[in-house]
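Of the protein chains in this complex, all but one are displayed in their positions.
Our next item is chain A:
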Amino acid sequence: MRITGGMMITTLLADLRRAQERLSTYQNRLASGKQVQRPSDDPVATVDSLRLRARLAEVDRLRANAEDARDWLEITDSALDRATQILQRARELAIRAASGTLPDSSLDAIAAEVQQLRDHLLEVANTTLGDAYIFGGLATQQPPYVADPASATGVAYQGINGPVEREVAPGTTVAVNVPGDAAFDPAFDALGQMAAALAARDLPTVGGAVVAALDDAIDGLLRFRAEVGAKVNRIELGLYRLDEIRIDTERLLSGVEDADIAETAMRLSVSEAAYRAALMAGARIVQPTLMDFLR
């Protein structure tokens, strides 16, 4: 092959261009810390990265939902616990009152305490999480129970029953609310009966029907607490699983997107050396011609 000066220069320029391209690729990777900067760098990795990012966002959202659901359920549980304690206190009072050995003044004191317990139960039934009432069903903005002198129990329920749902896994929802009327109506009812029986000094009823009603109300609350507890367990498990998914996804995403710093740095220095060598060779090749040796 006939070699001309122009050829050598063209070849040299092409080689330098290629060496520079490689150099700049690795420099970019090292500077950004990212393996993939544009879809064409690696289409498959790009799609993986998009999918993993979407999954991360979803997992974060589901975690937030699950944590919110857990908060809601835990507050529900503690409210139901307080309600149970209130009813148990009422039961103790009912049994003491029914013993028939108490003077009138004590019975009056018991009646006053029952009034107190009912007010307390009203507070519990109107528990809020943030500014949302948790026992009002879908009516979260108004207290589910209001004092109502006209009713036998002294309170009226004004919630809208319906499930308050949280998505805790893709497509899976959990109803986090306990319907207030189902949980508290028997309780208010029993306390109402007790107040009425005490006022009438009908001690056998206090010891019989009222205690039975209180027991039923307590049983009802316990059933709801068991349900809430089961849901909390399920959500805890779900959260644990979501944490695992999150860690896995993070790891995969890093593997897809992030540049291997050590490897990239090594490649960078190799391509730098190649570039230097090309420059040096160029400087040598281009110099001598026949002219240098003619006199």
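FYI, a residue touches a chain if its C-beta (ideal position, glycine included) is under 8 Å from a C-beta of that chain, and two chains touch if they have at least 3 such contacts; residues count from 1.
Going forward, contacts and distances are computed from a predicted model.
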Name the absent chain by its UniProt protein name; which of "YeeE/YedE family protein", "SoxAX cytochrome complex subunit A", "Winged helix DNA-binding protein" or "Flagellar hook-associated protein 1" is it? "Flagellar hook-associated protein 1"
Of the residues listed, A:T76, A:T140, A:T153 or A:T205, which one is in contact with the missing chain? A:T140
Residue among A:D77, A:D181 or A:E257 that touches the chain left out of view: A:E257
Hidden partner interface residues of chain A, rising order: 1-7, 10-11, 14, 36, 38-44, 46-47, 49-51, 53-54, 57-58, 60-61, 64-65, 68, 130-132, 136-141, 160, 162-167, 170-171, 173, 257, 289-291, 294
